[in-house]
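This report concerns only the one structure given below.
Removed: one protein chain of the complex. Kept in place: all other protein chains.
Just so it is clear, A, B and C label the chains in written order, and each chain counts residues from 1 on its own.
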Amino acid sequence: MMDAARTRAWLTAAARLINANSGHLTALDTAIGDGDHGLNLRRGFEAVTAEATGDTPGAVLKAAGNALIDATGGASGPLYGTFFRRAAKALGDAPEVDDAVFAQALAAGLAGVQTLGGAAEGDKTMVDALAPAVTAFAAGGDAAAAAANGRDATESMTARKGRASYLGERSIGHIDPGAASAALLFQALCSVTTD
Amino acid sequence: MMDAARTRAWLTAAARLINANSGHLTALDTAIGDGDHGLNLRRGFEAVTAEATGDTPGAVLKAAGNALIDATGGASGPLYGTFFRRAAKALGDAPEVDDAVFAQALAAGLAGVQTLGGAAEGDKTMVDALAPAVTAFAAGGDAAAAAANGRDATESMTARKGRASYLGERSIGHIDPGAASAALLFQALCSVTTD
Amino acid sequence: MTVGIVLVSHSPALAEGTAELVLSLTAGGVRVLPAGGNSDGALGTSPPLILDAVMRANEDGHGVLLIPDLGSSVLSARLLIDDLAEGVLALADAPFVEGAVAAGMAASTGGDLAVVQAAAKEAWSFRKDPD
Partner (left out) sequence: MTVGIVLVSHSPALAEGTAELVLSLTAGGVRVLPAGGNSDGALGTSPPLILDAVMRANEDGHGVLLIPDLGSSVLSARLLIDDLAEGVLALADAPFVEGAVAAGMAASTGGDLAVVQAAAKEAWSFRKDPD
């Protein structure tokens, strides 16, 4: 079950994890990008913490999405912003939703990310962690573990979207920073739903 | 016959004509370009007047070409600079040349302009004035009149090179500024050769 | 009527320099606004800053073409287009500088949004080697 409080707890936990791992995210982005992913998301989730309030899960996620879009300053801003805004739209104004409905909202968020960014699984992006996590969540499985596996699988992939795609095959051997941050988001989600 | 003094007289006369007509050249460039042709050439020919000295026609023209390239600041700089430098190269270090040899040098200059800029006659550029003028000069005809006719013919042409080409058919109805300045160059040349 | 143009770049200087170039080529006859950098003025993108430029570029109400450089600029531009009313905003699939110049020429001579968008896209076929 998700209500506004638990949704907010998810985002606060995510902000904490992003903060704690921001150096690592930036290091990953330095290897195959421009070295700002940790900084971008720290700025983005600071805004989320400040602005993502509301009476329903949908309202909280919508405010989170808007805050990410406005504050992040990198490709991950519009992408994660769309993830949360599309999920919010799917949730409507229900004050409380069960896990099946929440799973559908996460799937809508993922679809938004893929429409906006054009990335499929295997392109070495956040989608490689988000997609298996959303599937696992819907099946009642361990979404955090699925996201972490998806993240690790990006190491051997060739980037085909985002900045890293300029590197082509030279991107092989590095974990995608967006996949790493997506795994943190699902780690945070599981920390508030499994209790 | 051309020697160093007469070559320099040509360039000084050209600088005077450019100066006197710089407002008109700029007005033409405002209509179908960025409105700097008069200013560019005034700056370029100021440098020519200061720097184009030497003991042979070739030396004078080479110095003029270099001065134009360095000082002009627009497409006409490399183009007229090449015109003079290629002509200089063809002249070698002869202290004095007859009109036939000078005509060949002018033809070499024109060829340089066309190689560099890729423009053919009919593309609405300086080439439309230079080409008939060079031909007329070689035949002992009135090169200044040929250049002026070539200039006027650009009015009905569609620009296919240079900035004006962005306008496509909207460039029709305007004289090309580079063709107008080329006509001044040949007016100056004839003023020092026909006496 | 003139279509507005917003240049969405990671770099404030890149957006401003391109706007300056377009203005010089159109004798100022087009409303072209830079939207470069993140909210701190550093390298990055800022949807609120882009949106602000869009509003100013659309003062005539004839629509705005968004021209993005790369990566997050493209994503931010797409996002705004999804958010705003259809017909007001269009995305340029175009090389940044060359597309901006072509779009500026088309806008300054009265082209509508579809014409200006098509002119920008045409710039993929420019070539710079001797012909």
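The rule is short, and it goes like this: a contact is a pair of C-beta atoms (placed from the backbone, for glycine too) under 8 Å apart; a residue touches a chain by one contact, two chains touch by 3 or more.
Every value quoted in this text rests on a predicted model; they were computed, and no experiment measured them.
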item	value
Which displayed chains the hidden chain touches across the whole complex	A, B, C
Option touching the unshown chain, where A:34, A:70, A:128 or A:176 are the choices	A:34
Residue, one of B:13, B:71 or B:126, that touches the chain absent here	B:71
Contacting the left-out chain in the complete assembly, out of B:7, B:26, B:49 or B:82	B:82
Residue among C:80, C:97 or C:116 touching the omitted chain	C:97
Sites on chain C contacted by the missing partner chain, in the whole complex	9-18, 20-21, 24, 36, 43, 68-70, 74, 78, 91-98, 101, 123-124, 126-130
Interface residues of chain A (partner: the chain not displayed)	30, 33-35, 115-116, 118, 163, 166-167, 170
Residues in chain B touching the chain absent from view	34, 36, 40, 69-71, 73-79, 81-82, 116-117, 162-163
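In the analysis below, only the chains that are shown with their structure count from here on.
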item	value
Cα-centroid distance, chain A relative to chain C, in whole angstrom	29
Centre-to-centre distance between chain B and chain A (centres being mean Cα positions), rounded to whole Å	63
Distance between the centres, which are taken as Cα means, of chain C and chain B, whole angstrom	37
